[in-house]
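Okay, handing you the structure first.
Missing here: one protein chain of the complex. Every other protein chain is in place.
Order as written gives the chain letters A, B and C; numbering starts at 1 within each chain.
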Amino acid sequence: MVQKYTSMAYASADDLVFGKAKFPVKAGLGLEIGAGYTTPEINYAPRPQAGKSKEKLIKEYERITTDSMQRMVQIGAPSVVLETEHVEQMTNNPSWGGEVAHAQKTIMEEYHDEYGIKCALRHTPGDIREDRDFLKLRGDKYDLLMESFEQIAQNGADLLSIESMGGKEVFDYSILRNDTAGILFGIGVLGSMDMEMIWSDIADIAKKNNVVAAGDTDCAQANTAMFIAGGLLDKNLAHTIAIVARAISAGRSLCAYEAGATGPGKDCGYENTIIKSISGVPIAQEGKSSTCAHSDVMGNLVMQACDLWSNESVEYHGEFGGTSVQCWGESLAYDCSLMNVALKTGKEKGLRDLFTLSDKYRDPQGYVLAYENAYRVGQAIVKDGTDNYLRTKNAAVECCTILDEGIASGKLRLTRFETKALAKVQADLAALPDNSDQFMSDCLTKYKEEVAVFRPENYGL
Amino acid sequence: MVQKYTSMAYASADDLVFGKAKFPVKAGLGLEIGAGYTTPEINYAPRPQAGKSKEKLIKEYERITTDSMQRMVQIGAPSVVLETEHVEQMTNNPSWGGEVAHAQKTIMEEYHDEYGIKCALRHTPGDIREDRDFLKLRGDKYDLLMESFEQIAQNGADLLSIESMGGKEVFDYSILRNDTAGILFGIGVLGSMDMEMIWSDIADIAKKNNVVAAGDTDCAQANTAMFIAGGLLDKNLAHTIAIVARAISAGRSLCAYEAGATGPGKDCGYENTIIKSISGVPIAQEGKSSTCAHSDVMGNLVMQACDLWSNESVEYHGEFGGTSVQCWGESLAYDCSLMNVALKTGKEKGLRDLFTLSDKYRDPQGYVLAYENAYRVGQAIVKDGTDNYLRTKNAAVECCTILDEGIASGKLRLTRFETKALAKVQADLAALPDNSDQFMSDCLTKYKEEVAVFRPENYGL
Amino acid sequence: MLDLKKEDIDGILIRYNVSLEKEMTPDEAAEELYPKDELIYPIAKAIYEGEEDDVIDGLKAAIDAGKNPIALINDALMVGMGVVSQLYDEGIIFLPNVMMSADAMLDGIEYCKDQTDEVPEPKGTVVCHVAEGDVHDIGKNIVAALLRANGFDVVDLGRDCPVDEVIEAVEKEKPILVTGTALMTTTMYAFKEVNDKLLEKGIKVPFACGGGAVNQDFVSQYELGVYGEEAADAPKIAEFILASGDGIEKLREEFHKH
Partner (left out) sequence: MLDLKKEDIDGILIRYNVSLEKEMTPDEAAEELYPKDELIYPIAKAIYEGEEDDVIDGLKAAIDAGKNPIALINDALMVGMGVVSQLYDEGIIFLPNVMMSADAMLDGIEYCKDQTDEVPEPKGTVVCHVAEGDVHDIGKNIVAALLRANGFDVVDLGRDCPVDEVIEAVEKEKPILVTGTALMTTTMYAFKEVNDKLLEKGIKVPFACGGGAVNQDFVSQYELGVYGEEAADAPKIAEFILASGDGIEKLREEFHKH
């Protein structure tokens, strides 16, 4: 059963800081996450040719693992996490994922034994619950996905994650049409419902295998919005709308921890500061050292409260400085070293504020995610913590309020276009019903009609 | 004429900090380096195929320039420097280098005009003064090199640099044999002599063309030592010897500023903190965000006093997050943003100390380069500032003393191997003569015999 | 928490989007571009505003006033959409406006066709798909929407699309352009297969490829490949083909920016 959050883990926003979580998590070989130090989390994608057979794939991951571990000891890094985001074959053939996890863990154990380096392995199966045209969240694909989690948990993965996709069919339609209700329905309601189901099961598998149910991210929706929004000069989506989607996603991704996950939340969840403020779980984040994978406008800010610090993903290939995992892993390790010095010398809050200020006024997204604003979004969520609709709507409303204040302060300078989009979202939100039954029935009617690929049975509706 | 430094630019080590130099340098389009903010310096290498013709090469650099500038405005970076390190064809055909500089500068001017972004272009011709078997520092190759500087200075390069090679034939022989006298002779004496000649001429060219003579680095020697020394587990060279070579190199690279250069010193000069302490010129540095180009054991520490922050070099190619110059450029820009926030909020010394402490005890190299130790090496140099031999010998001796103190403190923990190598260097240094004439004649005799490729006429000897 | 003084912010970051924003509001800019004809004007404006009902009302009025329904497609609907595309290209309006305008335009086209037996002269067909094994389809959706917005007929094969389906569709639809989107390094190799199978059949249609994982170097490796950086390039490529033919070399010269 899920236990919804109705209060904040921290008494004040100022308690949020990198490297320390209210509820640290022990994992893998000697590692404790959120226990006073930060750890690099290295991410990678196999070279295209490596997907050709199971043997090639395993060999590729062995090389990636050895390279990464080797570089960490070469520069004296005390700890590291590796994350393997499955390519589709690895999830669709659960034994493949298991074999890769086993191969990687074997190498990590050797390094741990020889050097004492603390380490853990995260595996993130792909959310394969769809066929070509429709999401297929329940049924045989679901069982296959759970079998994949079983296999990796049995074979060496220490941290279990996924970037689940519930609600995305409605969201995809809505985000390109500035449809506020649809964004809220897709992420806040449908997404949350699917999260509660899937994470109850993943938490059970983790418990059974004595590993960690680590957490999810709203990559499929909030990050899609962030990517479509793009940089300062892109013109595909107002950044004010992207941040509303992000605020909503905090309520959605929180469901994992309500269903039994304990963190560390996944790197690409830019909603994680909000989640940490509510739940006290450790979180992974990515930003200025994940430019290999994507560009964003808050590269430093996201370090403010991270416990793992990730490069998101890089294709495995050679660079002058070594293989790509070695290069990016080393950059991450130095970032962590900086944070760890601050932690050891009691200067962590000062450094955190520098991180935050770097990007607080760069973009509306950073402004709302700045920890003291993120904390307020958290408060808005727990106020109606037991109702997925109300709490995500609260988050959206609070997000808009925070932006209004930022504009009023004169420090957050938005374009007219962004301001107009914000005003529209506020009006849309104000027009929404006050109770979730009404919202649900309105949306079911509307989106069954407008979104051809929307199947209510995916959500047991 | 060269004017040797005999005193320190700063009254105390604590005055050394990133983003501020005693003598800031104006360059390019609206940029001022060392004037209270740090700026990313993006470096790149063309794809291999691009070298096939002049047209291809120019097109490649145009693309690199556009990509870099575009990403900077997308994330809101206020300033940027681009550095083009010539591939050999560009220096050997001086007009090529000029045309590339022109093509790049044209694009940068467009961005400056449209967005107001402050920017400057550094060009670094290759030191082509050699034939297949021997260094050929003087003569027609020298003239060709100077013609290359002329061309780039006339056609858009704002900052002129080179990584010159004087002394390298003796150094290469000595470094693989733990030959302390040879290391000192190669870097400290021969290197300095060549520097004085070449930089007097580059400074003249810069003056004539109203651009900046920016500076040199002992890449050919001190960095070679650093690379051979490698990571913690490499076993090709004691890191204690590598740092002695580095200390010596400070006396050598300083010669550029004595001959008229004004900075910013080049990124790969890990000796630059020492040089800044003596001369007050702004410096470029590279470290935790140049892992694309090389690995080192002081990724954060080198940020302590940087004014430009560089990725050293990355081959131009695609990544998930854009082209490689965009990815690394963005990471650099966020690093700079962090430093700039600290500068604006008066927290720069606190942040600097965190950078330094990250790596001060990681390796003997970082220990000596930590700013308060670097300052002491600077003092040792200026004590006998007018004598290239004595001042570089002083630097080496002071370096060893600093290491001894570190060991005594219990915080710097060396391997027995490193300690033994250090003891040998100290003994070697103690046995060296007290005056440079003696040293010069000893070395000439010895290395003419031992190093087949050593040609005294390269140094006018 | 620590804070920055307002005047210090610009030393750390510059909101280039704010400093560059055009003086004119989008509505003012659009107003300048609408055709003056008083029957056409309301249709074009309704397209810009994305109001389907107003589009239909405007069309009705124009037809009642004697305008030819099929001619209205080009003279009113496409003109209105042209205003939208131009403002989008200039960075004055954003994609959601384009999407909503395109929806309104498509409704308008349907309406016009219903009013007559004539068939409009097609501008050209484009076949769009996402590579086999890949579910990332937002980029492709944007591409398809912008192509439609520019008056092209789009055959959208959806995501995770088998190579053979692409070939079949090309044989059947005879498009002026095929587009492929892939966001994963493991799926983009399907483009090579598409290329090879098209060539096997002797079909030399330009094959514009884009999406997160795809880069210019990769696309240059197969004969028909033209790299597309952003969705807005797709209609530009299609227009270029109409204007200057489908030579791959010329297309690459024009669109390969890296």
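The rule we apply is simple: contacts are C-beta pairs under 8 Å (C-beta built on N, C-alpha and C of every residue); 3 or more make two chains touch, one makes a residue touch a chain.
Model, not experiment: these values are computed from the prediction.
Put simply, the missing chain touches A, B once the whole complex is considered.
Taking the complete complex into account, B:51 is the one of B:36, B:51 or B:433 that touches the chain left out.
The residue from A:20, A:63, A:246 or A:288 that touches the chain not shown here is A:63. Of the candidate positions B:151, B:224 or B:272, contact with the hidden chain is made by B:224. Residue positions on chain B in contact with the hidden chain: 13-14, 45-48, 51, 87-88, 130, 132-133, 172, 176-178, 224, 228, 232-233, 235-238, 315, 350, 353-354, 356-363, 371-372, 410-411, 413-417, 421, in rising order. In the full complex, chain A touches the hidden chain at residues 36-37, 47, 63, 66-67, 73, 76-78, 114-117, 317-318, 320, 323, 337, 340-341, 343-345, 347.
The rule is simple: only the chains that are shown with their structure count from here on.
Averaging Cα coordinates per chain and for the whole protein, the chain whose average falls nearest the overall one is A.
Taking the mean Cα position of each chain as its centre, B sits at the greatest distance from chain C.
Chain B and chain C have CA centres that are 49 Å apart. For chain B, the set of residues touching two or more other chains reads 73, 76, 320, 337, 340-341, 345, 347.
Within chain C, the positions touching two or more other chains are listed as 2, 4, 12-13, 15-16, 20.
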